[in-house]
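All protein chains but one are shown at their positions in the complex.
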Amino acid sequence: METRQALRPLGSSLSHATSSVTRSPAFRSIASRRHQSTTSRTKKMLKIPPHPDFLTPQSGQNHIIYNPPAAAPSVYHTPFKFLPKSDPRRQANLSQLVRSSTDLHASRSSLPPVSRATENREKKYNVTREQVEEMRHLRASDPVTWSVHKLAEKFQCGPFFVMMCCKASPEHKEKERQRLEAIKARWGPVRTKAREERQKRKVLLAQGAL
Amino acid sequence: MTIRALEKVSVGQNGVGAFILQCRKMDIHYCDQSGSSRGMNAFIKSQLSKFASRNPQIEFAVSPRPRKHPVLIGHYINGKHKSICVKNMDSLQILKKAELLRDASGEKIKRVNKPITSINESVRSVWSPYHGNGMPV
């Protein structure tokens, strides 16, 4: 009881806050409790302040409520960047252009993080013609030692580039294929089915049906 | 050739673009002798021609069925048919029944719980927990 009373001023202050809610450990410990001892107390606990989008700003001036739907965006809604120069929507929405040019620094900090570290990698184009020749020579001489990943590491390029440059001999390919077959033969029914389903999911993803 | 196309067929909704009356044929059966057909005979004599000219989309077939009660049968585009026995009814009641058959869609009668049935996507789309400008609580 004492903790709830102590919480009340905190809750009321939250309801007036326009910025996003900052969580305090004490608040979280109470809110995560499933139920209170009575219905009215439970209901009181579940009362949450309105979404910040719907609150009037402190200055009290007129504003437009922008609250996009909590749904996957429709593909029929063309992004601003994709609108052609002649489209009237581009002229009507000049603030977009202005935004992208002026507050670059503000938006740089607000951009979400990249999904993988490799996303930001710049193309280096560092491998010379002689190095490609050497790469081919190494791969032809001993494809087991000089695997694609080894070569990529040695010449500091991507494995995709190595595969573009050199081709393994048919014997090596055949050996690799047999090794893969042997691995696949050891798979049980569960793993086999899981791999098949993975392939099916891939097809469905390409069709946009997933 | 990186994009291949899937084959889909467009879906039509009656009334969007063009409206097709779903009742395509109406069978009218009567009996000359029996008393239960008295109203039906009057309907055929006095009102059927007017009703038919008002509804040219429907093919009317009038045929006697001796020693049977009079029947109205509506045939619909979806392949189903509805029949209404109109024994002992007067001609105005039969007209009401004929209009009922004309206006029916031929679908099975079912309870409509939702006020709107649509195949169009909603403006705000399907709610998803992963998108949008949510509020942390």
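The chains carry the letters A and B, assigned in the order they are written, with residues numbered from 1 in each.
What we mean here is this: a residue touches a chain if its C-beta (ideal position, glycine included) is under 8 Å from a C-beta of that chain, and two chains touch if they have at least 3 such contacts.
Everything that follows uses one rule, which is that contacts and distances are computed from a predicted model.
**Q** Given the choices "Large ribosomal subunit protein mL44", "Ubiquinone biosynthesis monooxygenase COQ6, mitochondrial", "Ubiquitin-like 1-activating enzyme E1A" or "Autophagy protein 5", state the protein name listed in UniProt for the chain not shown.
**A** Options "Large ribosomal subunit protein mL44", "Ubiquinone biosynthesis monooxygenase COQ6, mitochondrial", "Ubiquitin-like 1-activating enzyme E1A" or "Autophagy protein 5" considered; the missing chain's recorded name is "Large ribosomal subunit protein mL44".
**Q** May I ask you to name the displayed chains that the omitted chain touches in the full complex?
**A** Within the full complex, the chain left out of view touches A, B.
**Q** From the list A:Val114, A:Leu180 or A:Ala194, which touches the chain that is not on show?
**A** A:Val114
**Q** Based on the whole complex, identify which of A:Leu180, A:Ala194 or A:Leu210 touches the chain you can't see.
**A** A:Leu210
**Q** Can you say which of B:Gly35, B:Pro56 or B:Pro115 touches the chain missing from this structure?
**A** B:Pro56
**Q** Kindly note down the residues of chain A that lie in touch with the hidden chain.
**A** Residues 72-73, 75-84, 86-87, 100, 104, 107-108, 111-116, 119-120, 201, 205-208, 210 of chain A touch the chain absent from view.
**Q** Write the list of chain B residues that the hidden chain touches.
**A** Per the touch rule, chain B residues meeting the hidden chain are 1-14, 16-18, 20-21, 24-25, 56-61, 77, 119-120, 128, 130-131.
Here is the rule we use: only the chains that are shown with their structure count from here on.
**Q** Chain B touches which residues of chain A in the complex?
**A** Residues 20-21, 23, 31, 48, 51-53, 67-74, 207 of chain A touch chain B in their complex.
**Q** Spell out the part of chain B that touches chain A in their complex, as residue ranges.
**A** 6, 121, 124-137
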